[in-house]
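With one protein chain withheld, the remaining protein chains of the complex are depicted in position.
Coming up: chain A.
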Amino acid sequence: MMLSVKGLRANVGENEILKGLDLEVGPGEIHAIMGPNGSGKSTFSHVLSGREGYEVTAGSVTFEGQDLLALEPEERAHLGLFLAFQYPVELPGVNNTYFLKAALNSIRKSRGESELDAVSFLRLIKEKLKILHLNDSLLKRAVNAGFSGGEKKRNEIFQMALLEPKLAILDETDSGLDIDALRVVADGVNALRSPERSMIVVTHYQRLLDYIEPDRVHVLAKGRIIRSGGKELALELEEKGYGWILEQEQAA
């Protein structure tokens, strides 16, 4: 297993948000997590990537056999975990290229690889830009500062392409994108599909899954995975909404 989550419970302050979440993701698999607003999708993404402010009260998370919860966020990144943020953060004054280079080199360093020099880095970056049909003017700007919503989301996927994680979590990368931008993001994601790379695609709508075909679809509601299935589950949800599953769940 690449990622194995067992009985995960987590609080924010007094409130329990994750209430016994189980999830297994194998290498090369794409899992979609769907669920109503406020069901805990972002909370789960944050707990996986080590954000402060969440208290894990029970359960375990192992990533390639390691206890993920014991690690700092940067250590998780070094292991190959990547989170594409639902709301990417602006870093005024911090040049995008500089930021990417520092990030990539810190990850390379942690793996005992040499730092990339400026020339090789630029070559790499140009290659990745092409995949995402991004304009290189983005590179000269400060990280996310003054970016449009769509630019921010694409920049997240661009970072993912560059950092080549083993497990990427995409938190509602599709929300706020028009159909063209959505296609670009999906193309980028599909270009990165590989037998060694797994992804968790968190989404509120079925729409994205027309472009990124998942191996498994999970429904997250009230802090737990209440239903899992193949890609046809997403279509069913699209048609009927979340109500019927919630009712079935309650009845059970």
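Heads up, the rule we're going with is that contacts are C-beta pairs under 8 Å (C-beta built on N, C-alpha and C of every residue); 3 or more make two chains touch, one makes a residue touch a chain; residues count from 1.
One rule holds in what follows: contacts and distances are computed from a predicted model.
The UniProt record for the undisplayed chain lists the protein name "FeS assembly protein SufB", from the options "Cytochrome c oxidase subunit 1", "FeS assembly protein SufB", "Sugar ABC transporter ATP-binding protein" or "histidine kinase". Checked against the hidden chain, the listed residues A:65, A:92, A:112 or A:243 yield one contact partner: A:92. Screening A:110, A:175 or A:228 against the full complex identifies A:110 as the residue touching the chain left out.
The chain that is not drawn here is touched, among residues A:72, A:117 or A:178, by A:72.
When the omitted chain is restored, the residue from A:83, A:170, A:208 or A:234 that touches it is A:83.
For chain A, the list of residues touching the undisplayed chain reads 49-53, 72-74, 76-78, 82-83, 85, 88-95, 98-99, 102-104, 106-107, 110, 142, 159, 163.
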